[in-house]
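Note that one protein chain is taken out, while the other chains of the complex remain in position.
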């Protein structure tokens, strides 16, 4: 009964979470050879001022929002 | 100094959290034979679109809300 | 389907863990009014040199072992 | 930069972990449209006497070992 | 690539988080002799009715807010 926590930047639409939960569950179930129904997925969303890389808040480093933008800047 | 994290669906009233924290603390303190004052309890609340079982978001599987409803459907 | 993590010092005998898991599960199930079978309990054991209070490792502060000893010293 | 924690029963061979990390990373990267290199996967292994369902330790419920066995018994 | 989670009471201003992330990253990087850029810091904020000490919610024990106040009351 694997329990998976996925920490990401806050703000993804529900359709993305739906796809994420389905894909990760399938990956875990297939890799471990257990039924998908045994897999629990927990998504933890973080505001960008609660995530830092290199000691710098992502709200300072990347501005508001989430995901990669057109400029190739990184995401939370 | 045990530290306990309890992950549940978001939305329980504060009275439920009060009862939960008291009961879990007593269970931990009694089982481990330590003073209750040493026990920390952290409640992590998850929206139903951040919790999935069998690859399916609970918002899709159970609808909005939390806890078991009158139809015996499951909870987050 | 609550998921509970309990962080304690390493070394408790299995009988203590058995009692701990049963008591915490009952406390959670009763408080939230869900079936006990929905509750997952995960016990995370820490060596004393991986736990610090006030910036001091518990292996330095309390010596080896776990739990309160006869001198009233604290535990991990 | 998603950070994923996967809690499983202890004892899987390294080849299974290798497959698990690769598959979960691909699932996360594809679902969120981020480069695989941004994804961190942490595997947390639990002994069966540190995992309980329904208040019962998995070492009591399923015996030693991990994964589903030939009898269809569940896994940690 | 250390990953640090810091659990605190909700409500600190962004300037405090900025200082916290910078200081903790420097402490980790210096202590482990790794580049600061390898360090990830995640801040988890808890409402006071989701944090309990001695079985008592901090919202009951300390009232609303966070941090120590002028009366020397404790914080989450």
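Per-chain residue numbering starts at 1, and chain names A, B, C, D and E are given in the order in which the chains are listed.
One rule holds in what follows: a contact is a pair of C-beta atoms (placed from the backbone, for glycine too) under 8 Å apart; a residue touches a chain by one contact, two chains touch by 3 or more.
Predicted, not measured: the structure shown is a model, and the values here were computed from it.
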Of the chains on display, those the missing one touches are B, C, D, E
Interface residues of subunit E toward the undisplayed chain are 1-8, 12, 16, 19-20, 23-24, 26-28, 30-34, 38, 53, 67-68, 74-76
The missing chain sits against subunit D at residues 14, 17-18, 21-22, 24-26, 29, 36-37, 39-45
Note that subunit B touches the absent chain at residues 1, 3, 40, 42
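By our rule, only the chains that are shown with their structure count from here on.
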Relative to subunit D, the most remote chain by C-alpha centroid is chain E
For the pair subunit B and subunit E, the C-alpha centroid-to-centroid distance in angstrom is 22
Per the C-alpha centroid definition, the whole-Å distance linking subunit A and subunit C comes out as 29
Contacts with two or more other chains occur in subunit E at residues 40, 42
